[in-house]
Structure formats: structure tokens, C-alpha cells
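Worksheet for the structure shown next.
Note that this complex is displayed minus one protein chain, with the remaining chains in position.
Moving on, here comes chain A:
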Amino acid sequence: MNQQTPQSRRVGLFVTCLVDLFRPSIGFASVKLLEDAGYTVDVPMAQTCCGQPAYNSGDREDTIAIARKTIETFEDYDYIVAPSGSCAGMLKKHYPALFKDGDWAERAKAFSAKVYELTSFLTDVAGVDHVDVVHPGSVTYHDSCSGLRELGIREQPRKLLRSVGGLEIKEMPESDVCCGFGGTFCVKYPDISNRIVEDKTDSIRQSGAKTLLAGDLGCLMNMAGKLQRQGSDVEVRHVAEVLAGMCDTPAIGRRKD
């Protein structure tokens, strides 16, 4: 299946700042999935954030400084994998655009070629087509915007989810519509963000699924926060937790009773 030598199987995990700070379980689930697929996973301590808050606020100088640090930290790995379409999109699609030419442009390009979002890495690079876990019940999957439109991630997580024992996918209407998170957008324009996430939670309810999954913690926190404010009992998790069979931690926004 995979013709690579062990030397070309070193993955640097880009944890993402939200996973680091809010939900380490997603990081550990990612490590497990990558290790199960036969990769050696390393987590360089010198990583912080991909720089999107600065980039999307128009602060190019800080973005470039952060991008250089990230590239330096990760460029020696064979692959750089992130459990987020948004951060992976930043690293893969936007870093190269930050450097016009010269040495850094070359480095950013070489770096970017090795960056993947977790589920697409598993299916498209590692050739994983099933996972050996059970998760009884129905789930619905939200396609986060950057993953979907910048990286073309749609089938990959669903393909893996279909191999999970006892799991049924119930699609929501308009799963490809934004949840209203948008990074700093949701705090700069809270009222608009709220309307958008209300529409999203309506769609989630319409699916009738017990669990909501997605590949981006920012979106998940937004949707979980709204569902819980509305009193919904839909459980919210990152897709990696289900795929790795690591759902013993309480769902997002929940705590053990």
C-alpha cells in the first residue's frame, strides 16, 4: 500500500493553538491515527500559532515573522500535518504567498508542499481506507470553509467515518455553509455571527444526528457554544476523536458528571 521507506515517514504535528490550549484530546487522537498509519510523530515545542489572527487582521509584519518561525521549526519533516483545515490551509496556501521571491519564497514553497490536513493526509497520502473502531450512533459532518474550499476536503473524512463500526452519517442540509465563526469575525461582529450560527444549528437539528463532527476546533467551539446555549443535547466532537476511538473525554463544552 505505502511504498515509502521509514526515513520518509516522519511527521511533524502542527497541533494548532486552539487544540493546544483548549482540547489536547484532539492532539492525542491525531498522534494515534498517524502512528497507526505507520508514521513517526514528533511535536516540536517551538510551535505556537499559524498566524491567522494577524494575517486576517491585516498585520503582515507579524504574520511573516510567525510564518518564518513555523517554517524553520517544521521544514525538516517529511510531512507537516494539522488537525485543522483552516490552519493547514494557512500553512499550505497562504504562507507561500507571503514571500515574494528569494530564499524564503523557496523555503515556503518546499514547506507548503509537505503540509496536509489530518483526514486528507490519512486517506490521500497514507492510503488509509478504514479505521478499526466502533462508535455506535448517528453523526452529522460540518464542512469547515477553509478545508473545503482551500484544500478540497469533503469526501476524505466521510470515507473514514463510513468505516467506523455502528456509525451512521446523517447529512445536514447545507453542510458546506459557513458556521459564522470566522476567527476574529465572531467577536468583531457578534450579532451577525450569531445569526449565521443559528442557521447552522437549525441545520444540525434537522439532520437528526446525535453527534456533530467537524475538522476544525474553532468552528466546533462556535457550534458547541451555540447548541449548548440553546439547550441542545447534541454532542460535539472533532472528527479525529471518533476516528481514533478516543471519545472517553467529555464532548466539547461538557465535563464529567
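As a convention for this text, a residue touches a chain if its C-beta (ideal position, glycine included) is under 8 Å from a C-beta of that chain, and two chains touch if they have at least 3 such contacts; residues count from 1.
The rule is simple: contacts and distances are computed from a predicted model.
K.L.:
Hey, which one's the missing chain according to UniProt: "Amino acid ABC transporter permease", "Molybdopterin synthase catalytic subunit", "Acyl carrier protein" or "Iron-sulfur cluster-binding protein"?
P.N.:
"Iron-sulfur cluster-binding protein"
K.L.:
Taking the entire complex into account, which one of A:43, A:169 or A:247 touches the absent chain?
P.N.:
A:43
K.L.:
Could you tell which one of A:135, A:158 or A:226 touches the chain left off the display?
P.N.:
A:226
K.L.:
Looking at A:66, A:139, A:167 or A:234, which makes contact with the chain not pictured?
P.N.:
Touches the omitted chain: A:66.
K.L.:
Given the full complex, what residues of chain A touch the hidden partner chain?
P.N.:
Missing-chain contacts on chain A: residues 15, 17, 19-25, 27-28, 43, 45-49, 51, 53-60, 62, 65-66, 69, 73, 145-146, 149-150, 176-178, 180-183, 185-197, 199, 221-222, 224-226, 228-229, 249-250, 252-255.
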